[in-house]
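Heads up, one of the protein chains got dropped from this complex, but the rest are sitting where they should.
Moving on to subunit A:
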Amino acid sequence: MATVRASVSLWSLLTGSRSADRVCFRARSRPQFRALLQPLPGPCGAGLPCRRLASEAESGSSQNKKPTFMDEEVQNILIKMTGLDLQKVFKPSIQELKPPTYKLMTQAQLEEATRKAIEAAKVRLKMPPVLEERAPINDVLAEDKILEGTETAKYVFTDISYSIPHRERFIVVREPSGRLRKASWEERDRMIQVYFPKEGRRVLTPVIFKEENLKTMFSQDRHVDVLNLCIAQFEPDSTEYIKIHHQTYEDIDKHGKYDLLRSTRHFGGMAWYLVNKKKIDGLLIDQIQRDLVDDATSLIQLYHLLHPDGQSAQEAKEQAAEGVHLIKIFAKTEAQKGAYIELTLQAYQETFISHSAAS
């Protein structure tokens, strides 16, 4: 915990020193981090506290620490659970229609085309990053009392040089009271959208992200559209992005509409959120009901990766459980709806036996 708190203050210090770009941050700040970390008592001497930023290279050192979203094994599990339904991934999008083109293909050519489509689908299913909420910027650069009363409006100064990464841009605000401060994250995003407009992003937050409108969208089962709009509008570490994503995941969990996100790029994020909140019962039941028992077992493995000190993880390790047995252990120990899980599992096994007996 101490390490986490320290890293929060370090994070704000480093943003203060204008080195907030993810790649540069990692490359430049690791020696600083390690240097500053040494005097603090950390639980382990090595590397960063995990679940910070995109740290693919940290998978080696994170075996003792909590696994992050971007770890290889976590990503593999999540990709496997997301599935790859080509018909759903390449659903006809709403655009101006053109007449279709036809080609005559042999079986080999058809398979080649399908393979290319699968690769394109994999690119489309690349998961958006799951980051911590960004700490607010409260940095005052100067207090010029002499300017108080001269102006009636705030002035925002943005550096619009083309080749600076957006995270490192200087955006400062001169208030009417004469105070020169750094722009807050929301102001920064707005200014950057004004000068360097990104497609699909509006300058002011669209009305659809208000509570009532979100509720309407959820009642119409349009969670995927909500999440896509959210990714287009907000930065991955902004408050609204995280809040909307969590709201969407909660709504899906409440109504059991997990299948809406299957074969989309949001499934991984949802599974990660549910595992961290320890609410995987609904998802497990849904998977068993759709005969996706492998996905159910991989979900429980992910759960054990993230909560290795839990009861089910310990018991599973003792009994070296596999497959259906693993689910049973989980249902017995840490699940809230353990009875439901066992019932569904029983029903699945009966249908499985009857199917195998019939065929």
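Here, a residue touches a chain if its C-beta (ideal position, glycine included) is under 8 Å from a C-beta of that chain, and two chains touch if they have at least 3 such contacts; residues count from 1.
Keep this in mind: contacts and distances are computed from a predicted model.
The unshown chain of the complex is recorded in UniProt as "Small ribosomal subunit protein uS5m", chosen from "Small ribosomal subunit protein uS5m", "V-type proton ATPase subunit", "COP9 signalosome complex subunit 3" or "Glutathione transferase". When you scan A:Met105, A:Ala135, A:Val203 or A:Ile353 for touch with the missing chain, the hit is A:Met105.
Although one chain is not displayed, its contacts with subunit A can still be listed: residues 86-87, 90-95, 97-110, 113-114, 116-117, 120.
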